[in-house]
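Quick one: the structure is below, and I'll ask about it shortly.
Heads up, one of the protein chains got dropped from this complex, but the rest are sitting where they should.
Going by the order they are written in, the chains are A, B and C; count residues from 1 in each one.
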Amino acid sequence: MRMKSKAVLYFVLLHLLFAGLATGDVRREINIPDILDYKTLKCDLHTHTVFSDGLVWPTVRVDEAWREGLDAVSISDHIEYQPHKKDVPTNHNRPYEIALSPAKQKNILLVRGAELTRDTPPGHFNATFLSDITPLDTNELFDAVKAADKQGGFIFWNHPGWKPEAKGWYDFHTQLYSSKLLHGIEVANGDTYYPEAHQWCLEKNLTMMGNSDVHQPVANCEPSPENHRTMTLVFAKERSLDALKAALVEGRTVVWYKNQLIGRTEYLDALFKAAVRIAKPHHKQNNTVWFEVKNCSDIDIELEKPGGNPADKLLLPANSTIVMKTNIDSKTNRAKLSYTASNFLIAPDKGLPVNIMVSIQ
Amino acid sequence: MRMKSKAVLYFVLLHLLFAGLATGDVRREINIPDILDYKTLKCDLHTHTVFSDGLVWPTVRVDEAWREGLDAVSISDHIEYQPHKKDVPTNHNRPYEIALSPAKQKNILLVRGAELTRDTPPGHFNATFLSDITPLDTNELFDAVKAADKQGGFIFWNHPGWKPEAKGWYDFHTQLYSSKLLHGIEVANGDTYYPEAHQWCLEKNLTMMGNSDVHQPVANCEPSPENHRTMTLVFAKERSLDALKAALVEGRTVVWYKNQLIGRTEYLDALFKAAVRIAKPHHKQNNTVWFEVKNCSDIDIELEKPGGNPADKLLLPANSTIVMKTNIDSKTNRAKLSYTASNFLIAPDKGLPVNIMVSIQ
Amino acid sequence: MRMKSKAVLYFVLLHLLFAGLATGDVRREINIPDILDYKTLKCDLHTHTVFSDGLVWPTVRVDEAWREGLDAVSISDHIEYQPHKKDVPTNHNRPYEIALSPAKQKNILLVRGAELTRDTPPGHFNATFLSDITPLDTNELFDAVKAADKQGGFIFWNHPGWKPEAKGWYDFHTQLYSSKLLHGIEVANGDTYYPEAHQWCLEKNLTMMGNSDVHQPVANCEPSPENHRTMTLVFAKERSLDALKAALVEGRTVVWYKNQLIGRTEYLDALFKAAVRIAKPHHKQNNTVWFEVKNCSDIDIELEKPGGNPADKLLLPANSTIVMKTNIDSKTNRAKLSYTASNFLIAPDKGLPVNIMVSIQ
Partner (left out) sequence: MRMKSKAVLYFVLLHLLFAGLATGDVRREINIPDILDYKTLKCDLHTHTVFSDGLVWPTVRVDEAWREGLDAVSISDHIEYQPHKKDVPTNHNRPYEIALSPAKQKNILLVRGAELTRDTPPGHFNATFLSDITPLDTNELFDAVKAADKQGGFIFWNHPGWKPEAKGWYDFHTQLYSSKLLHGIEVANGDTYYPEAHQWCLEKNLTMMGNSDVHQPVANCEPSPENHRTMTLVFAKERSLDALKAALVEGRTVVWYKNQLIGRTEYLDALFKAAVRIAKPHHKQNNTVWFEVKNCSDIDIELEKPGGNPADKLLLPANSTIVMKTNIDSKTNRAKLSYTASNFLIAPDKGLPVNIMVSIQ
């Protein structure tokens, strides 16, 4: 039974919701702030459907994106690997075509994409922002990448550390890179982080990407700071496909992976400042002041004293407020607390230096 | 990326689990007791996949069943309604064939089934325990049912109150019933309960069925007494397809729908007695005794005083213990507390009478 | 062991938090918007401690208030009912004195209060914003109320329907009211709502109060729209004790009880408008438009069509977004959807009329 009209579905949904169900066509926004006059778009540009080796119908990827608070999603089925081919004959553009109408209705930016799938090395590459996937179905990987580029595609290397025995930067990657056909790398894919890729992006000025590479249905449970979809935060001039692509091309991204933000210092610093609000002290006794520190984001922010011991760790839990106390300088009426935000990674193993400034003036 | 071996998948899974993820290939048993020397099999014989109007690949239905603690599942795609036909050409037996190997590995009883789909009335019917679905693809509904019966199929009427404007028992149902081609009715489908169907099953000695009719992926969140998959509890001689079918034919079922159990008195009474354990009093003061009452099931059991007021309600929460106190008869050293288990429905709007017997001897 | 310094406690707390504990000295703000240029203060002016018949030390009430996102709390121990007197000798002002320092450190507005406790009728009354509780320990209830008034106290009638057999408005209430010694009534207390009290407040222009009357420790679990502390939302010019009292005196309150807001039309209307954000349509097809409706509050907002059937119910879940669609008038390019917000109670059983206005201009 499913020949219900959309209208009926809404009421069924409501019925479900009144009955206390947590899931349904309800969107929970992700709380990560806009920065630097950009919109912070939450994006997953690497997902699969039954059209390659995924396990869901394309519309499910849009429904999930909507519910989870994403702004943009790409279905990027494998061109060369189609284990369901016998039952779902090859038609590279169909996932996009099927998902487009629900995406429009749900205000999701749908990016036409595909995964170029070769043995490792060189491995897999996603071509996104395409107008037609068919020309990418070529014998030679390089030809496929060129076909994507011809359409203005944004191309990134997927899960570069996937096969430990064959991982690394090979000649093919150099060839792509020097031909300006490689625009980004997945620094995180699903539940794996690739520090080498992180380093390569910094050194070669490539865009850092984080994606789910989801094949299963995404579980609808409550996400948490540690347990959410791996995604790319893209700092775009507006919420549109064009602005999204422009931001990716210019490398304006941060990867949100488990409870870590991975990216360039300028964006991480801006995210920290936008997320953490330090109130004026509300209480003073002698030289000690008490003040509230509010974390307006879905990230548990972990602060460490530079060179300090573990006991000096300070947690600013997501979407919460804590009270801190400190001694104030009696002349300046100020205090400056210096920390490292250890889960804001400006390089592999390197946290972002931050200050908490307190003033009673 | 998904060409991981099964072995690798296990370790990935473990990694996920260590990371605190609640989902994965982990099974949580449903806590509803065996009764009357039967195994209580948890069954959902009505689900859909991309092969009709569902949104998941057939193996997903097996994975979900495993995780949720089901014993048996049937994929019952529509024969006549296939909106994805353009991309997934008709092949009625494929969902079963695709899901069979994972079902064997995961110890799930997979029932080959199909949904016969006609306008209401007469509506939709599920034919299950088939050996080949193709012969059911006929012009006349009656012919399809006969084809199912020829294979020894178990046939039930789906969501009989679905279209309120055209619901009811029509001549076609009488025709099926008198030809012994109708074996059960869905008393509950998804989030809807059909009291008329409940009554029909009682009057006509038909098997009460409850199924999810799920089209979407099933959410992986924590189920609760109020919010779980609608299913049929089948009391079978053993955990096998043959025993399951035999039990269905003989009507040994109870429907678990939201926080209600719907079925015949004998099975509901046995479930109550198996689930509720009344301990000897652990404390006595004058004539008052205190004793523990433990509910060993996933059902919140709601007790009401017959003819009593709402304040006399008593809840035995799922998988929990409460302390009750009562006055004991000083001669017999006994007390008998009579209630109605208002969510054990022996007929529409009619709860099961139960006693809580206390003795200090 | 507890002689840890505060500093050590912080690190212990952090340790706990890193370990994934949900509790601790962490505040989760309540998401209910400010309105009409007032701050919306979240207040519970009726709680108990071991100094009367409560079960916690006074500082616990401050800790709980902080964690749960309250702005103000009053400990209002019974003056006349002190079952722990043998172990905790009477000292009416001690709960306030003990809790004051932690309240200052945690930025909680602590209101000195007490519960005047007499048989019903006339029942119990809370006197709040006192400077000294001792003078209220009198033989005659009226004298106690006068003593409170002399200190500028704000006085309200507690749980007016508590004893069903003796509830109602009696001469004593008239006497208090006409002497301007009764300023408010608890419209909700704990898990009970009193529609008669709601009506009296409307008719007699008394301040509507909602309080927890908590005696046990407050559970630290995740609150939900249906399951949170009963409290009074007070619309104050600033976050201070003076402004809080002034707002109470002027009746600027709404009671938050389960998933209901109870108050005067002007405040409920302002809360609805501040909480519900209707976006410009993001998609149009012929005359149909799709648009997002975001609920920026912790309340599940329930909308019903006036005179409509249950199927027309619409839920705007707390802190979530839904997509609605509607037909637009082709001349005006507008649509107006009229609903009743059935859980915004402007009178007993009477929801707030609201409109959802859509425009594509």
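By definition in this document, contacts are C-beta pairs under 8 Å (C-beta built on N, C-alpha and C of every residue); 3 or more make two chains touch, one makes a residue touch a chain.
The shown structure was predicted, so the numbers you read here are calculated from the model rather than taken from an experiment.
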| item | value |
| --- | --- |
| Visible contact partners (per top-of-document touch definition) of the missing chain | B, C |
| Of C:29, C:53, C:292 or C:312, the one touching the omitted chain in the full complex | C:53 |
| Listed residues B:106, B:163 or B:258, member touching the removed chain | B:106 |
| Contact partner of the left-out chain, one of B:36, B:202 or B:314 | B:314 |
| For chain B, residues in touch with the removed chain | 6, 10-11, 14-15, 17-18, 25-29, 66, 104-107, 282-283, 290, 292, 294, 300, 302, 311-315, 317, 319-323, 325 |
| Positions on chain C contacted by the hidden chain, ascending | 1-3, 12, 15-16, 19-23, 48, 50-51, 53-57, 59-60, 63, 81, 84, 87-89, 91, 94, 98, 124, 158-159, 162, 189, 191, 213, 215-217, 219-222, 224, 226-227, 258 |
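Methods note: only the chains that are shown with their structure count from here on.
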| item | value |
| --- | --- |
| Category of the chain touch graph - line, ring, star, complete, other | line |
| Residue numbers of chain B (touch at least two other chains) | 20 |
